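A protein chain is absent from this complex, but the other protein chains hold their places.
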Amino acid sequence: MLELRPIFDAIGEFLNSILPEFWVTIVSAFGTGAIILGVASVFVLFFVWWERKVSAHMQQRYGPMRTGWHGWLQTIADGVKLLQKEDLIPRDADKLVYLFAPVVCFVAAFLAYVTIPFGEGLIVQDLNIGILYIIAITTFTVVSLLMAGWASHNKWSLLGGMRSAAQIISYEVPLSLSLIGVIMIAETLSMVSIVVQQEGWFWNWYVFRQPLGFIVYYIAATAEANRTPFDIPEAEQELVAGYNVEYSGMKWAMFFFAEYINMLTISAIAVTLFFGGWHAPAPFLDFIPSWIWFVGKCLLSVFVLMWFRWTYPRVRVDQLMAFAWKFMLPLAFVNIILTGFGIYLF
Amino acid sequence: MSVKQLRTEEMLINMGPQHPSTHGVCKLVIKMDGEEVKYIQPHVGFLHRSIEKIAENRNYPQFVPYTDRIDYCASMNANHAYVVAAEKLGDVEIPERAEYLRVIMAELNRIASHLVWLATFTIDLGAVTPFLYAFREREDILDLFEMTCGQRLTYNYMTIGGVGWDIPKEFEPKLRQFLKIFPSRIDDYEDLLTNNPIFLHRTKGVGVLPKETAYEYSVSGPSLRGSGVKWDIRKAEPYSIYDKFDFDIPIGTEGDAWDRYKVRLQELRESAKIVEQAIDGLPGGDFKKKVPLTWKPPEGEVFCRIEAPRGEMAYHIISDGTPKPYRMKIRTASFCNLQVLPIIGVNHMIADLVAIFGSLDIILPEVDR
Partner (left out) sequence: MDSESLLKYVQEEYSERIIGGEMVKGVPVFEVKPEKWVSLCGMLRDDSDTMMHSVSNYTAVDYREKHGGFKLVITIFSHILNHRLTLETLLPAKDDEIPEIETLATVWPTTIWFEREHAELFGIEFINHPDPRHLMLDDDWDEGYPMRRGWTGTDFVVKPDK
């Protein structure tokens, strides 16, 4: 009814009828890129406002109230403010690396959206190695954080950069391993095929067959996205602001943007792999369009991430590493072994 | 490159004066080996206003507002320390109602100060929400103070000879309502923090302050009691009317950050108990004895100490018989407590250093004066 697929199909047919094939490819590539960028930006604007409201209400205050209805224009006002800010580059910074760090961070955050199915048929490119691609591309963030930390020529940034490198690489291991259980059951790496397999009632969702895998994934993903209780690379009270301490204006905003995009990414992956993607929890609810289900589940997951952040203290860097290698990694392996047994028995 | 050619270097870092976790302007020069802190050197004095020199040029009653600025988180206690010392110097008898009002205000301010500590300590550990919970209760106390003396931070409430203003009639119902809900609010903090595994990991065994070190460095207040020393000047050398009230001195066992946290939370309950007893027994009558601005205490000297929220606060006043003190030395708890930071902070992670700094409850204007 309100599915978006037919609209995009119609646009595609229209383009095909007026342009040669080569140009159709170019236009659709830029078009989808623009759409993804636009949609994600809107989400980020919303998340920033939403996080402020969520945290405020958890802390018995109102949050932004003055700009628009319940302060919904606040993020836009902040954006305008950030655009006007003086763009400072430290004198001793490595200028090229310093300039490119936020760009790399920003691009890496967006590239994951190529293989995420937002709804039935709403996917940029259904790669047959979808999961592998996402794992590979999200790790790119660590490069940008290291670049930022090193290029700023600031000891606090350097510490933040080193911390983020250690943290993200460590948590990448249990994160990847936690997804193997799903891949073993699904016998495919394609995101769309995995979602299709979870059709029907909600007990078909992989979270009920892979509870351990989901828990490991979710904790590791929280660490990957640098969210409290794992936000040690920017630990404000310890490292002032970590890797982005020397950044101002739009460069800083790009890091910030990427952080919120990452939050959506890990939620989208969790929803796709564990919560049935665009499927409704029950077949009779199918009249609601698939993309609404997908976005709704993502928002719920993002809310949980916010809930974590405003409840827990921050862990210490050595505890964080110990947790990854001594607890999460064995748990991920146990999950793989149990999944193997399950497949063998049933 | 062979392994032998690889080497590591200690990194010298200036933590502060504009670092978010130094609670004011303090500079810690630290040497780090990776994440581990190997050497700490505190630099203070950024807030030095030479209040002791100012004191030599002010009349005795004029100096009360300056005591507010020594410890802005617990101005009432700072007032109290000064007026008790000055009255002892001049043998001033004050009305009983004034003593009760002083105790009520001092204990309420102790609660407020500990709440500020709790708030900043949890924020040092990265938990932002308890910060605002603690400030919610502090707000109630500040409302009570505002109702009484019109100020919210620097009260200038106690005067030599009594207190500046009597409490208004709305004060008592509001205070009783606060005392009724406050214990359940402390339970809330405990639910959020005390047995939270992340919180336990961050504080248990961190910054252990042995009893002997605490003695040597004259650590006082909750930081000393966390190390298992049952020492509270309110009990050991009762001043004002503290011998009339029934309360416990909570102590810790290990002397780590968690013990200091636990002791302060217990003290919140004990202080609330004292306030309740004081408001129940509040007598009528005068709240103030008139002391002229050119009040001249007899020649002599006095040393008087009280238990402020951060520990021992003492005034050593030397009078030469004129309306101005000949010399006034202010001994503050943070001045001594900060000295142990280089001892107990080394060989910890930088994140722990922040936690230890927070757990000692240092307030910088008190160090610098």
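So that you can tell them apart, the chains are marked A and B in the order they are listed, and the count of residues begins at 1 in each.
We take it that a residue touches a chain if its C-beta (ideal position, glycine included) is under 8 Å from a C-beta of that chain, and two chains touch if they have at least 3 such contacts.
Keep in mind that what you see is a predicted model, and the values were worked out from it rather than measured.
Novice: Would you list the chains present here that the left-out chain is in contact with?
Specialist: Result for the missing chain's touching partners among shown chains: B.
Novice: Out of B:C26, B:L209 or B:V302, point to the residue that touches the absent chain in the complete complex.
Specialist: B:V302
Novice: Kindly state which of the options B:K174, B:K273 or B:H316 is in contact with the chain not pictured.
Specialist: In the full complex, the listed residue that touches the missing chain is B:H316.
Novice: Could I get the residues of chain B that touch the absent chain, sorted low to high?
Specialist: 44-45, 48, 50, 52-53, 56-57, 88, 215-218, 229, 231, 236-237, 300-303, 305, 312, 314, 316, 318, 326-327, 329, 331, 335-336, 339, 368
Heads up, the rule we're going with is that only the chains that are shown with their structure count from here on.
Novice: Under the definition above, what is the set of chain A residues touching chain B in their complex?
Specialist: The contact residues of chain A facing chain B are 55, 58-61, 155-156, 159, 163, 228-229, 231-232, 235-240, 310-319.
Novice: Show me the residue ranges of chain B that touch chain A in the complex, using the header's touch definition.
Specialist: It comes out as residues 11, 13, 19-21, 35, 122-129, 131-133, 136, 192-193, 196, 198-199, 201-202, 349-352, 354.
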